[in-house]
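The structure appears right after this line, and notes come after that.
One protein chain omitted, others in place.
Right, subunit A next:
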Amino acid sequence: MSHETNPLLIPLHVSYIQNLGKNKNDLIYHLTAHLRMNAIYWGLTALCTMNHREALDRDEMIDYVMSCWDEETGGFGAHPDHDAHILSTLSAIQILVTQDAIGRLDIDRVVKFILSLQQPSGVFAGDSFGEIDTRFSYIAVNALSLLGRLGDLDVEKTVSYIAQCRNFDGGFGSRIGAESHAGQVFVCCAALTILDRLDEIDTPTLSWWLAERQLPNGGLNGRPEKLEDVCYSFWVLASLSMLKKVHYIDSDKLISFILSAQDPEGGGIADRPGDMPDVFHTHFGIAGLSLLGYPGLVDIDPVYCMPAALIETLGLRKGWQSLERRMR
């Protein structure tokens, strides 16, 4: 690790996340309302990984989540009065599971909403307007698994669509025929992992492609010949964890890269050094550091992107491998 880089500035990041909810006089706070549910999940999970879960008020958070439930469709919107979408529905479920408040949920209605989005081809749509993406397939699989309702899913159909998105480079795209992309690789690997269908993955080829995501500056990109970005730290590392190949990348260099993207004054982590931080990159940067065994952090489950101990308690842990926690 280079000498100029700060260590992970945990207290600063905790207060950065706490302050996000207090900017209600800022225009940007309102312009990003459509991401609120996801943002709360990112913030909460980052806090759990830094062992500061109590930094945000639990009851207030649960009440907010429940205020976004759309009685009519059975799914969650991103904010009160926003339409239900599978993206915010997964975040809502993840928050409620993490806060041990799943009792608040009408599980049957939510399961029905999710299952209603599966298309004849096996892929899932994001909402009733029918945009399809392998991200939504992962979300459905993840959510149903957390709710203990995978038994209601047509697994063969789901797997078959994902398998058809596999490309010659071992990676996966958003749809049949689409280019491999590290984010889509993550969602497809994680869905197949949850469904115990890693046989659909060409492990040697995919681990080669993932290992080539690391650039000379230590950061990871999402596709060949693209720029590095902190968020890929999680998506690439999580995929490598599921394939048990995290050691294929240079972890010291990646740790330095993520740390160098911190805002040492205001807190938070950005996409790359010198840029504006946001809660999305803060969460995925810290999650990446956790998988790399960074000292002082709590283990994160790379499949569900939630605290590992919690997933283990639910009996959902799969056979992934991250790097051993460093002592310092």
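What we mean here is this: a contact is a pair of C-beta atoms (placed from the backbone, for glycine too) under 8 Å apart; a residue touches a chain by one contact, two chains touch by 3 or more; residues count from 1.
The rule is simple: contacts and distances are computed from a predicted model.
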TODO: If you had to name the missing chain as UniProt does, which of "Polyglutamylase complex subunit TTLL1", "ER membrane protein complex subunit 2", "Geranylgeranyl transferase type-2 subunit alpha" or "RNA polymerase II subunit A C-terminal domain phosphatase SSU72" would it be?
DONE: "Geranylgeranyl transferase type-2 subunit alpha"
Task: Options A:G151, A:G274 or A:G315, residue touching the unrepresented chain - done: A:G274
- [ ] Out of A:L12, A:V155 or A:A178, point to the residue that touches the absent chain in the complete complex.
- [x] A:A178
Task: Residue among A:H82, A:R109 or A:R149 touching the omitted chain - done: A:H82
TODO: In the full complex, which bits of subunit A touch the chain not displayed? Write them out.
DONE: 25-27, 30-35, 77-78, 81-83, 85, 127, 129, 131, 166-170, 173-175, 177-181, 199-200, 202, 204-206, 209, 212, 223-226, 229, 263, 265, 270-272, 274-278, 280-281
